[in-house]
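See structure below.
Yeah, one chain of the complex is gone here, protein chain that is, but the others are all in their spots.
Entry: subunit A
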Amino acid sequence: MSTVRTRLTGHRLFWPIVVLLALLVANTVYRPSFLSVELTNGHLYGSLIDIVRLSAPLILVALGMSLVIATGGIDLSVGSVVAVSGAVACLYISEQPDQNSVPTVLTALVLAFGVALLLGAWNGVLVAVIGIQPIIATLILMVAGRGLAQLITEGQIITINSGPYKTIGVGHLFTLPFAIVVALAVTLLVAALTRRTALGMIIEAVGGNAEASRLAGVRSRRITFLVYVVSAACAAIAGFMMTANVSSADGNSAGLWVELDAILAVVIGGTALAGGRFYLGGTIVGALIIQTLTTSVYAMNIDPQTALLFKAVVVIAVCLIQAPAFRARFRRRSSPPAAPPSASDVQQKEQVPA
């Protein structure tokens, strides 16, 4: 009995899922219709579906961020990449005579995706080739990228009227919102590449010790370079979704704070910022927690900015729970055999306000 309990509470996804469920329960208590999902015109609708749809961009960015963090790096530039890719796509579409033609939209997507890959490669070169600390290397693009996005949109908000492009944000496929399908597809692709091949292990090896893995025959620089490109690619798709949602590109505010939300999602999901390990499942639960938190705060008519207060509480709670130093403190205080349950009771209390 106690071993089952220990194994359950010891699982790395246990606390994130408990937090997510607690948020869902709190929402249901506040608004009983929260859990209902209906099928209208062959499309699924409901608050739950909305939460997943709105978290799709964050899931994508956080997936890329997981890989970067697994190598011991961090990518602060994702928000700017979101803004740039959205701006490029919208600018191209807005300049075409027929905004509704599918080839036009596809060309715009390819163009913007290419730009994003270039930006990712820039980060990759700075970190892997020149050897600049990741937080600083990507800070450059974080600052300059937003300027670039504003340069592309000329400081305006580019509004487009393109049916196919809008589909990326609000369309449906197989009764599910299109954004969810895309996020799911990218997730499965990344999961298959990293967990069904040795790639994931190699990435973790580079994060554990880049020099040691290089000596062991891993091309660690190439891997480091690659994760920044993948991160930018994920951010670009997220940028399409975000701009498609509102049918406009705003260089100033598109993707603002998304890098921080993505890092939070990754950390909540149990991936340590020090690198060497990553958990895609945890990242997705983390992203869902953040979006659910944001949605519930909105639903309770609290100012969006005040939502940051709740995020701060959740971040600190989750980080403390996961910090070995914090756990050790509780273990030392209570008698050894009773330690795990009593520690978890205390942690439960910490999470309720979240």
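Everything below uses one rule, namely that a contact is a pair of C-beta atoms (placed from the backbone, for glycine too) under 8 Å apart; a residue touches a chain by one contact, two chains touch by 3 or more; residues count from 1.
Methods note: contacts and distances are computed from a predicted model.
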**Q.** Chain excluded from display, named as in UniProt, from "Deoxyribose-phosphate aldolase", "Cytochrome d ubiquinol oxidase subunit II", "Amino acid-binding protein" or "Sugar ABC transporter permease YjfF"
**A.** "Sugar ABC transporter permease YjfF"
Q | Absent-chain contact - pick from A:21, A:39, A:151 or A:299 | A | A:151
Q. Touching the left-out chain: which of A:20, A:44, A:158 or A:267?
A. A:267
Q | Omitted-chain contact residue, chosen from A:74, A:88, A:128 or A:160 | A | A:74
Q | Hidden partner chain, touching residue among A:111, A:157 or A:315 | A | A:315
Q. If the missing chain were put back, which residues of subunit A would it touch?
A. 74, 126, 130-133, 135-137, 139-148, 150-151, 154-155, 251, 260, 263-264, 267, 273-274, 303, 305-313, 315-316, 319-320, 323-326
